[in-house]
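All protein chains of the complex are present and in place, except for one that has been dropped.
Chains here go by letter, A, B and C, matching the order in which they are written, and residues are numbered from 1 within each.
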């Protein structure tokens, strides 16, 4: 059995901490109880941190506001790195003009707004628009009619050879203590299989999200990979992705991975965190 | 290049013909023009035939009525073998009582009606019903709210370890000359991946549907596998399944496989029909 | 927790028993201790039985001899249904002449010997033979040079569009109490992915093997599916396949599924045996 380490003792060895959001900082009920102490400690110790999240449902500004409403002011919008930001960078670099069709809420469309692109929900695309659609983005599982708009998406992809971006690689996310909700990553896989195309996916465990956080932190402080630890509740995304990028990793047992399951899951997947802690709360 | 054979000359070599429905006998506009001549010829020559279809959206009686409405009276309900019939056989043999939850229209629920089972659309399941749900069946892509009911299905499968039956293995089906519609088989794959369970699938290319047709035909006439030919428009279902079951196969170019694509598709998949014909129309 | 049933009491309810071989009747050390009492009991009670196995490494006659050498004479060759027999039936029905290339030992080639076919190990195929190769069969993981012959197989399939048959769907099999060996099913999957073709697989959980056993038993005795129970140690092959075919199933804990893992595996896969027994030994 792997030992459970004290969270504070572990992060004392690092200059920078990357946190996953859901299951680590917050859960379906609100903030993880006591997590504000962790951020106070980081500030007192002058350690830098980032929230590194597969959430493309709203902008970093909106995501930060949610934390502030819950009473956690330490997480400012410039501390949030979301997979939606990679979708935005892709569109900026690779799509010059035309319509960018999307599946998601109006709030998620933040990531595809730019001077020369015209974001349009799939549900609003008219036959006369089809030839001008130059990219398609899966942003959120909400904000559209699944049956109507997923069928429309499959048929759009039969007519147009365009890049398709999936801005959240998760298959599902927790909704309450018992229930999950199908995430846009799971929906995108279904459409990808039926359309027979290869989509471009952004989000943990892919290293591009870690790279973005790494570049941004290095603009602020002089650190290298051994100075950074990634904290997450999910082996397949946070821990696998952090390991692959060359970071040390902490698995916390406050979310997706239950205390009784950690050892079995590590052994059966071969995804091995550097440390295991009960939670990310500094006590 | 493989040669295109004359359909009539080919079926003259067999005593029994199995037909796929969509793309062979009918298409999105109605009957394949001239197909009634084929069934008149079969009758005149006293050849037996079956429609072997992955369609579980309605009962054989309803499916036959549709043909009669289009003017094709030769296809009686006892000539139709649908994947829904295997779902029904499974439930009869393996589920004794309780609620059978389903996704599909009321017409598709035909296949789960039996004296001791209580069919209930997923959308109508109440929390108090959950402990009595003893099986779940994917029947049709219509008749339910995808977002609400697929999420409800995932969470039902997190609470209950029950058999899940997929009564149609197709991922998509043609809607018009240009458009397709996501089929219940594609939806089921998404739910299977997210729930992490292994579903039971009935339908071509699986041999169980061919076996059912084979058993029924042998109750009527004394034939063996070399006496039967399977006619289909799709390599992956009709031809692969027919070949594997040991039947000779005819690929027709009136549906899913276009005349210009047949050779490429055969070479790239390695699924090889015994014959290729322009259509199943006897001229 | 599901209850552990007494094996004898369970089989008393059935007229026919289908047994998986490895992990049920025998293991890496020889016979499962006491299993001869089970076959004596079946004989005394006049219950019919079959061994239903994914083993295509040798003929039923050879497989039966192995049992006799270990002192179990009840298992005669006509009681053994192997996935190799389906490969043989396929070739008889669907391949008229020419060379059938194979991967496996000389003993496994039993299944492709027939009057008009010429079996040839992949390693012995000369360039001048290539145009005459009309089918390829994966029979056993032994008897060939993996590196040389798997590369040769991939390139053969790039030149020739021919049916490829996999006569054993297993990925691995137990070698000692601790070690497994990669099985020919696992090797075939690698070649299938690299060649980009669709292979034809015979073996549990596919229903065609159950169908063959069912047809043979019905030539002997008048039974229907509810009269038969399938006994196996592997959820994914024996139990899933038995369930799907409409048989009742018994999971025994003497092989692949350890007593401590059964509940977790059933819940996580959703593959549910009708009964669980410690072993197939009648005590």
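Just so it is clear, a contact is a pair of C-beta atoms (placed from the backbone, for glycine too) under 8 Å apart; a residue touches a chain by one contact, two chains touch by 3 or more.
Computed from a predicted structure; not experimentally measured.
> What chains on display are touched by the one that is not shown?
Looking at the complete complex, the unshown chain comes into contact with A, C.
> For the chain not shown, which residue from A:51, A:64 or A:164 touches it across the whole complex?
Spelled out, the listed residue whose C-beta touches the missing chain is A:164.
> Considering the whole complex, which of C:70, C:107 or C:194 touches the chain not shown?
C:194
> Using the definition of touch stated at the top, determine which of C:31, C:107, C:172 or C:223 touches the missing chain.
For the chain that is not drawn, the touching residue is C:172.
> Across the whole complex, list the residues on chain C that are touched by the chain not included here.
Here the touching residues of chain C are 141, 145-147, 150-151, 154-155, 158-159, 171-172, 178-182, 186-187, 189-190, 193-194.
> In the full complex, which residues of chain A touch the absent chain?
Residues of chain A in contact with the hidden chain: 89-90, 93-94, 157, 161-164, 195-200, 206-208, 211, 225-226, 236, 240, 243-248, 266-272.
One rule holds for everything that comes next: only the chains that are shown with their structure count from here on.
> Chain B-chain C contact: same residues or different, taking over half shared as same?
Since more than half of the residue numbers are used by both chains, the interface counts as same.
> Using mean Cα positions as chain centres, tell me which chain lies farthest from chain C.
The most distant chain relative to chain C turns out to be A.
> Distance from the CA centroid of chain A to that of chain C, rounded to the nearest Å?
About 44 Å separates the centre of chain A from that of chain C.
> When the C-alpha atoms of chain B and chain C are each averaged to a single point, how far apart are the two points in Å?
Chain B and chain C have C-alpha centres separated by 28 Å.
> Name the residues of chain C that each touch 2 or more other chains.
none
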